[in-house]
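As you look at this complex, bear in mind that one protein chain is not there, while each of the others sits in place.
Then we have chain A:
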Amino acid sequence: MSAIRLRGARIGYGDVAVVQGVDLTVADGEAVAVLGSNGSGKTTLARGLLGLATVLGGEVEVLGAPVGRSRERGRIGYVPQRHTVSGAVPATVREVVGVGRLARLGPFGRLRPADRAAVQDAVAAVGLADRLGDPVASLSGGQQRRVLVARALAAEPELLVMDEPTAGVDAASQDALAAVLADVSATGTTLLVVTHETAALAGVLTRAVVVDHGRIGYDGPLAGAGAESATDGHHHPEGTGLAPSRGYRLDQPRVTTDGGR
């Protein structure tokens, strides 16, 4: 089974398609970077997989079922771009991460000891084991991001979708994230990471899909997508749609403030 399968997919908001006619198959256990400049449609592509953007045409299947109708949604982990651990009411790390477990439990199921253990493991995996009972608001920005990663891990996902996990995060935290993702990937979880920069996660992600003007401009090994070749002297493969002069990575600010479209 393939974790993700798109055939002629058109994805957008309202009636407006941002992603057009995309074919993409991601096999179980693959670790894929989705690259592209601001407004290229890479985030829309990811949101389409999560049911957060509208599938306007074609086929979009996630974990073997059409998106939206999938009963497997509880096995998807999602780390949004913004850290939205900013609710008006205080919540502990344990409470926020516990949400990641809920979708697996059916409409009325409650967290059982095994679920609580999974929550603890997820928090420990991101290095916040001693903050489990602390209010999330008392954590630094980087730590709050890790809480959101833990929330996704708590679901023990078969597919983990992350939107710009390294944007605005310091180098040490990026390395920590790479280590966590390497562990997750080793368990067979499929990774789909929307990102501007692949340097920090180059050891984990193996395949790159470059979205350009709503279409796929390049699909192949990460090393060929320009991210690595920019520094080690390789040439861009022909037909990648990536003119080095408008490199989608190096010219981008590390912190993006657009809505993540």
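Here is the rule we use: a contact is a pair of C-beta atoms (placed from the backbone, for glycine too) under 8 Å apart; a residue touches a chain by one contact, two chains touch by 3 or more; residues count from 1.
One rule holds in what follows: contacts and distances are computed from a predicted model.
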Per UniProt record, name of the chain withheld from view ["Zinc transport system permease protein", "protein-glutamate O-methyltransferase", "Dihydroxyacetone kinase DhaL subunit" or "Cytochrome c-type biogenesis protein CcmF"]: "Zinc transport system permease protein"
Residue of A:G8, A:P66 or A:P90 touching the missing chain in the full complex: A:P90
Residue, one of A:V60, A:I76, A:A122 or A:L222, that touches the chain absent here: A:I76
Residues of chain A (touch criterion as defined above) contacting the omitted chain: 50-52, 70-71, 73-74, 76-78, 80, 84, 87-92, 94-96, 98-100, 102-103, 107-108, 110-111, 127-128, 130-131, 133-135, 137-140, 143, 151, 155, 161, 176
